[in-house]
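Removed: one protein chain of the complex. Kept in place: all other protein chains.
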Amino acid sequence: MRCSLSLPLVAAAALLSGPAGRAAEPPLRAVIDSELKAGWKKAGIAPAPRSSDAEFLRRVTLDLVGTVPTHDEAVAFLADARESKREKLIDTLLADPRFARQQADVWDQVLFGRHPGNADATRKRDGFKAWLAKQFADGTGFDRVAREVLVGEQPGTELFQVQFRNQPEEATIAVSRVFLGTQLGCAKCHDHPYDRWTQKDFYGMAGFFVRVVIEETSSGNTKTYTVAEKATGEVLFSGAAKDQQPGKKGEPVRPRFLGGDELTEPPAPKDAKEQQPKAGAKLPKPPFSRKEKFAEWVVAPENPYFARAVANRVWAQFMGRGIVHPADDFQAENAPSHPELLAALTRTLAASKYDLKALIREVVNSEAYQLAGTGPITDALPKHFERARVRPLTAEEIVLSLRTATSFDAAGKPPTPDDYFMRAFGEPTNGLGDFQGSLAEHLFWNNAEQVRVFARRKKGNLTDQLLASTDPWEKRVEHLYLSVLGRRPKPAEVSKFVAFITGDAKPEPRVEDAVWVLLTSSEFRFNH
Amino acid sequence: MSPLCRAGEHLSRRAFLKGAAVTGGGLVLPNWGGLAHARSAAEAATKAKKRCILLWMNGGASQIDTFDMKPGRPTGGPFRPIQTKVTGLQVCEYLPKVAAVADKLAVIRSMKTHSPDHPDGIYHMHTCYKMSERTPHPELGAVIAKFNGDLGSDLPTFVRMGSCGNAGAGYLGPAHEPFSLGREGKLGAFTSPYLAADAEMKRAELFRFVEGEFAADHKAEPFDSHRTAKERAWRLLRAKAVFDISKEWPAARERYGDTDFGRGCLMARKLVEAGVPFVEVGHENYDSHADNFVCHKANMQHLDLAWPALLTDLADRGLLQDTLVVWMGEVGRTPQINNRAGRDHYIRAWTIVLSGGGIRGGQVYGATDADGKDVRDNPVSEGDLFATIYKALGINHRAKHLSGVRPVWLTPEGSQPITELLG
Partner (left out) sequence: MPDLTKPTLVWTLTWDADWVTAVAFLGSSRRVAAGNNLGGVLVWDLPEKPGGDPPKPLLKLDGHTNCVSKLACTPDGKTLLSSSYDHSVRLWDTAARATGEEKLVLNATAIADAERRKSNGAKVPPPIPATVGVVKTSQVFDGHKEWVTALELSRDGKTVLSGDDGGHVVLWDVAGKRVAKRWQVKGWVAALALSPDQKQACVGERVPLVFDSGRHAGLKLWNVATGEVAFDLSAEFKGQHLGAAAYSPDGKVLVVGRGGESEGTLTLVDPVAGKKGKALAPIHQYGATDLAFHPDGKHFASAGRDTVVRVWEDATGKLVSELGKPRGGQFKDWVHAVSWSADGAWLAAADMAGAVQVWHFAG
């Protein structure tokens, strides 16, 4: 069967009619909770209780600004008696400049992963991340962000296209996955076995990237890249991979929007010859830009894929699973778990001119996001969202959190060896989102000076604060817990830690070890 | 003392716990090696699942200069063949010790593969899939670690040294990632605790308490995976002695050859003996686009010591029947000799050698034409080779995993084990 849209009818209808037709819609956070509750009822599931304040504070701080809360933030939040303190905290964090940086880190990983193509050029992406952060700080609509990333002409945006240098197929796969939530990888070699996409669809899409040219200029040791475009060039298609023969010539394939029409473009002059720019000169902008047309199509209101893909991904970012899961695999055989909810998220996002911050505000204000991380379920990402998801901190979050938890920056801002952390914590999952502890990670935790430096006494840092204090050890253990885990210790924990620290005539090594234990605990390693 | 009984070898977590119980639950580090130092060490190892040692000829060894010689042909080069006791198997004059163990070898002369360069060939010959696919396929070592390894063991399940594979555990995940030693078999970074043993023990005890408190009401799998890996790391540190071959080396040096590769092969033997299911040892210097013959002569002089010594040691210990030893690289080398006295990459017709566990030794499989330019009989693809390896190790070569939503199999569709090679 080939239908033109694989969206559920309701969602499609909603997209077409737009939000204006639904004046009395309840706030999105309420829709989220009612939809999830309906799901629990249907499945006969009891959700986890509401999270404790400490648990919520740590979770939302990590999710929104990429680090654990400080000791003082924890103390203040726990002492705050206001009913609305969670909503207020969310507003504060969303207004924090670190929010833009955290979002930039998240989307940088979505757009590149840890091992982007063209590694020499894309290894350092400070410029790209800075550009992304600026967009989030300025509140630029995500449709605009997507367009600029796809076109790659605004300074700072080039690297996304640079990672696909000379490989329009790779660009097709990545762009479809990230911006359309669609897996086209299989259709590169054969018609997609589980989905409607054929090789013609794949190469039709590749036609938009086949003319992209990455130009490189170097001055000294720094290289800069320009995303240019030729005026000619077609994808040649020669059938399924298994039928390939040496010497077999391919047929040109017209560019075609996924599941839509062929691109209408002015016919090329008959004797059109590609202009060869002089050495060092830039390729002139073509009279007709395919990549611009493509970028416009991606973010156009008529495009059924973009809004739902982005909405689903933001949901997954905070709730662990996508409503369609994995988040980038929309297809007939992979139905959304909560279609109405996905429709509502999609609608709200489009209506808000792709204001991600507004969407995030609703998600994290929901009761569902604020459920506890406790309970008997062992899934890291519960299918019905009935318990908070458990996700490993990223390498970036680990470094920031270690700094925060131990007051590492108390005496100036010593640099941290980020490369080591990237190596040890860069890829904590098996590529499918399932966390797996690795030997290398723990050898690093256990024996690395790069970790120890956070626990060892240094003027003003956590270990120093604990040792310098004259409070009774019970009080100091509380300080330790609040600093590292953002919560107060249980009585058993207090007595155990006091006994551990005072079990030696010299407390300093014991305090260092106590700090180390909390820093390497699973409670610290994950956001839960 | 029994020759099977060697200091610092210990097999399983069970053995550890038993030993620990003797000392009242304490982790008495200095004596650790002695605790699990059971007479039945090798016995227990052989009861475990089959193991594999991959001798990786990085850069691609020349088949015509080793196992598929073409004397008197324009492609033959300056080396001369010697006869082995196996009918139809002549090997290079610089592999006399290999020739002496030819009855253990199954030589595949008909490899016909698809990735002609280093990164893609290394990936392809470690995963049996093309590198250009988006799916992160696991290396041979990760697959064997998963299916034949015991994550509860003290030792890593996938160990490698020297220049080896480039794919890692792929979709099988960090638990099966390789544990890399230095080229000469030395333990890598972060394997030396900075705490004294008793302080380390006390700190570990506090960690376990903290985890226990948290685990009481936090049941999600990642927490468990985190602390399980931590315990594995601690066990590995206690089992470190296994990685120290300084005691065995003086007696073995002459037989294995005083080279990185020789030391690596001894380490591999020691590790599989201790229950590690997969060890890869890289051997360098094969990528001889220039001066192929002197490079290969030098390499073969090392190879000819280490490899037969390894096979002989394994056989003497009763381990060879359960240990598959694979000799291969990412490509073969061109029959034509270029104007740099070199041979370039070649994938149309080249050679791989299997021996040991599950393999019927003393045979040649497949053949090339007179000049070694094409496969004449029984071409073998990457998938067929891996299917054969997996079959020999008792692993279903069509075992299915999911990568995202895509089902993926250990070997590509249509791959078949080569029954003639299997014992």
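In this document, chain identifiers A and B correspond to the written order of the chains, with residue numbering beginning at 1 in each.
We adopt the following convention: a contact is a pair of C-beta atoms (placed from the backbone, for glycine too) under 8 Å apart; a residue touches a chain by one contact, two chains touch by 3 or more.
What you see is a predicted model, and the numbers here were worked out from it, not measured in a lab.
**Q** Considering the full assembly, with which of the depicted chains is the omitted chain in contact?
**A** Spelled out, the missing chain touches these shown chains: B.
**Q** Which residue, B:120, B:184 or B:213, contacts the hidden chain when the whole complex is considered?
**A** Once the missing chain is taken into account, the touching residue is B:184.
**Q** With the full complex in mind, choose from B:196, B:294, B:370 or B:402 the residue touching the hidden chain.
**A** B:294
**Q** Tell me which of B:258, B:316, B:377 or B:420 is the one touching the absent chain.
**A** From the options B:258, B:316, B:377 or B:420, the contact with the absent chain belongs to B:258.
**Q** To test your reading of the contact rule: which positions on subunit B touch the chain that is missing from view?
**A** On the subunit B side, contact with the omitted chain comes from 78, 80, 163, 183-184, 258-261, 284-285, 290-291, 294-295, 297-299, 302, 338-340.
Following the convention adopted for this analysis, only the chains that are shown with their structure count from here on.
**Q** How far is the middle of subunit A from the middle of subunit B, if each middle is the mean of its Cα atoms, in Å?
**A** Taking the mean C-alpha position of each chain, the two centres sit 37 Å apart.
**Q** Once bound in the complex, which stretches of subunit B touch subunit A?
**A** Residues in contact with subunit A: 134, 136, 156, 169-175, 177, 179, 189-195, 199, 202-203, 206-207, 209-211, 213-214, 217-223, 225-230, 232-234, 236-237, 402-406.
**Q** How about subunit A: which of its residues touch subunit B in the complex?
**A** Against subunit B, the touching part of subunit A is residues 173, 183, 185-186, 194, 326, 329, 331, 333-334, 373-380, 387, 390-392, 427-432, 434-449, 452, 490, 492-493, 496-497, 500, 503, 509, 513-514, 516-518, 520-523, 525-526, 528.
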